[in-house]
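All protein chains but one are shown at their positions in the complex.
Moving on to chain A:
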């Protein structure tokens, strides 16, 4: 088996199309994971016992089941219950919710690390609970979490090939498509690996930069 540069050149546009979808899914999934993760973390701290319990159960349930199963459920089972999601939407929701459960742990730790005195000072300043979260707690809690969150988003990026199982035409499905129709796997699969590696290699120094930028100063 010999490496065929001509074939690589031929399939590159398709692979880059797939990479575009991969990156889009990662970006949207990360945003959803961050927002839903914060939501989970706040609901778990709710004063209402049932709300905190149910959220805790949902989080454990999502984290304790495989992402692939969740993706199948979202894409193939929900339509039977009347909710039809496009492949990309189902993929983003699946990735986002799955990683939201990990993100919620990061948020929870960050919030717990905020000293008690900050809550008390906010109360002595007569801020409402919402104002306390918005102006005092979250602005302090979130920056130190950003490196840990970014780590999960890189992990999410590397799990996007699972989306090919629910017909999202991302990098992996594009590659499998051209491989199957040309009976050549060496170049497509190698290029998938190379493209993932390139993005990850860019992400590593970016992560270090984030870690330096948000190193706690207190």
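The working rule: a residue touches a chain if its C-beta (ideal position, glycine included) is under 8 Å from a C-beta of that chain, and two chains touch if they have at least 3 such contacts; residues count from 1.
One rule holds for everything that comes next: contacts and distances are computed from a predicted model.
*Asks:* With one chain of the assembly withheld, which option in "Acyl-CoA/acyl-ACP dehydrogenase", "Ectoine/hydroxyectoine ABC transporter ATP-binding protein EhuA", "Assimilatory nitrate reductase (NADH) alpha subunit apoprotein" or "Imidazole glycerol phosphate synthase subunit HisF" matches that chain's UniProt protein name?
*Replies:* "Ectoine/hydroxyectoine ABC transporter ATP-binding protein EhuA"
*Asks:* Please identify which residue in A:9, A:53 or A:123 touches the non-displayed chain.
*Replies:* Here the residue in touch with the unshown chain is A:123.
*Asks:* Consider the whole complex, including the chain that is not shown, and state which of A:53, A:135 or A:213 touches that chain.
*Replies:* A:135
*Asks:* Write the list of chain A residues that the hidden chain touches.
*Replies:* 115, 117-118, 120-121, 123-129, 131, 135-136, 139-140, 217-218
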